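Each remark here refers to the structure printed beneath this line.
One protein chain omitted, others in place.
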Amino acid sequence: MPKGALLAVPATVVYGTLFVAPLAFFLVVSFWHASLFEIIPGFSLDNYVKTVTTYPRSIVFTLTIGLSIAALTTLIAFGFAYVIRFKAGRYGPVLLFMALVTLFGGYLVKIYAWKTILGIDGILNSALLGLGLISEPIDLLLYSSFAVVITLTHYLLPLAILPIYGALRGIDDLEVASARDLGASSSRVMCDIILPQAYFGIIAAFAFAYLISAGDYVTPRLVGGTETRMIGNFIESQFGMRMNTPLGAAMSFTTLVLSALVIVAVGTIFRLFLRRR
Amino acid sequence: MTTVQRAGWFVFTLCVVVFLIAPLLLLVLFSFGENRLTTFPMGGLTLSWYEKVIDWSSFWSAFENSAWVSGSVGAVSTITGTLFALFLLRMRARWAVPMLIAFSFPLMIPPLVIGFALLSSYTQVGFDLGLLSVIFAHLVITQPFVILVVYTRLLGFDFAMVDAARDCGARPVRIFFTVILPQIRNSVIGAALIAAALSLDDFIITFFTIGGGNTLSTLIWGMLRTTIDPGINVVGTFIILLTVGMTLVALWVTRYRG
Partner (left out) sequence: MTDAPLLQLRGVSKSFGPVTAVEHTDLSIEQGDFFALLGPSGCGKTTLLRVMGGFVSPTRGSVWIGGADVTRHGPEHRPTNMVFQRYGLFSHMTVRQNVAYGLQIQRLAKSDVAARTRAVLELVQMEHYENESVTHLSGGQQQRVALARALVMGPKVLLLDEPLAALDLKLRRSMHVELRRIHKAIGGTFVLVSHDQGEVMSLASRVAVMDSGRIAQEGRPKEVYQAPASRYVATFLGEANLLEGERRGGVITLAAGASFPHDGPDGTVTVVVRPEQLELVQESAEDIAIAGMIRDIIYFGSHVELHVRLTRDQIIVAQVQDSEQVGDTLRDGSRVTLWWRPDPRKVLKE
């Protein structure tokens, strides 16, 4: 055993028994099947077949709305991190501070805040009515895909800013100066110098935003409508009403694998875009 | 940069800042509003919702549970995470980086999946649900944060000091407490506060692993599902103050400059 390996023991125990083992067990369970009030070990792909045949629309909807949320979040986060690193000068730390302060604040609290803002009698509508900008309340604000996208983007944004800012911070100002000296325009500096070096930060932020939103069920339940039922809602109901853990597990892994595929695809397209230049 | 570009960046930045902060500020504002509905005009200012919440025993038991969970999670994950960061530091970068990524993996898994998987494992091994099962569950997502914060700090640590301490005859444990810990103390405290804030922030994993009983976040969940009760604004404000407060202190002690 290498010297100092004892230091790794506590964290590895936590990681192994509370993360790796439960997920591995969950994976195994996804091949079992549930009968009335108990689950029976075995090996069958039934749950996976059931997942894709019973919930195809909701899976596609989840993957699509996840893509809009993750894309929007990453785009705004990149812009904001870019401002902090390259444009804001001495105000940069203040902006970073703003992002960090809103890192937490309660997941449910944030969703609830948006519910009160976007509701038909909500803050936004009543403010717009009061200002005379609209004559009828807009009822599409809440209980819609729009509300889900806004709410999750708000929740994920501070967390997406951090890895991107971390990557941008690693870029030397001199590299930007050198590129300009060699004749690069601002857009070429962006594509040749900044984006390639921020690649992993951007992909990390995108993957994080995608996976968390694809696996969410509270947001669509509280601010989404009937047409915005995401796969998470059905996974949660396997726990809630039906106690069908094997099916819930199979749905979870299906979502994870499909999300991972989307992320890899996006990462590859982004990389190809950068290399083409 | 032309004036138009400058103005464009300014407007964009302003919008993002408002987008990030306004919802939380509005919630705090409406916790003082007289009206039962959270709409404009909000009516006069009142502390009556606060009085109601303060007199409400469920709130205090949820608060006590949250305090236990966040406090324990902060303490335990700080110890395990700091030790692991010290371990990573002894490894070559080509091993340390993949391990860091692997140990950060729980942050990428949706809380729903972590919560559900943990619940079925707890059930399988017959582990009783309660505050302890919530604390264990939260360690999974807070430990990576501690490792990241402390490891980053240790990377900037001058190891000539450790050599000097060894030269003076100090043994490893003594070196840790007399040389390393005093230097990284602020980062460790900051990491502990972030871990506690993250624990307080979580709802989904708590909901799956708590069994009976309430923490502040599951209490809000109950309030959200039953009535539109302006008390939510008060409890929400309370959570915002706690988490933002902890984050502020954490930023201050770590002297975070980005």
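The letters A and B name the chains in turn, as written, and every chain counts its residues from 1.
Methods note: contacts are C-beta pairs under 8 Å (C-beta built on N, C-alpha and C of every residue); 3 or more make two chains touch, one makes a residue touch a chain.
Since we're looking at a predicted model, the values are computed, not measured.
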Chains shown that the absent chain touches, full complex: A
Among A:D46, A:D121 or A:E175, residue touching the chain not depicted: A:E175
Chain not shown: contacting residue from A:G79, A:P196 or A:G267: A:P196
Contacting the left-out chain in the complete assembly, out of A:K50, A:R169 or A:R188: A:R188
Those residues of subunit A which, in the complete complex, touch the missing chain: 172-175, 177-185, 188, 192-193, 196-197
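Throughout what follows, only the chains that are shown with their structure count from here on.
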Chain centre separation in whole Å, for subunit B relative to subunit A (CA means): 18
Complex interface listing, subunit B residues touching subunit A: 9, 12-13, 16-17, 19-21, 23-24, 26-27, 30, 37-41, 77, 79-81, 83-84, 86-87, 90, 103, 105-114, 116-121, 124, 136-137, 139-140, 143, 147, 197-198, 200-204, 208, 217, 220-221, 224, 232, 236, 239-240, 243-244, 246-248, 251, 256-258
Touching residues (chain side subunit A, partner subunit B) in the complex: 2-5, 7-15, 18-19, 21-23, 25-26, 29, 76, 79-80, 83-84, 87-88, 92-93, 95-110, 112-114, 116-117, 121-123, 125-127, 130, 154, 157-158, 165, 169, 207-208, 211-212, 214-218, 222, 232, 235-236, 239, 245, 248-249, 252, 255-256
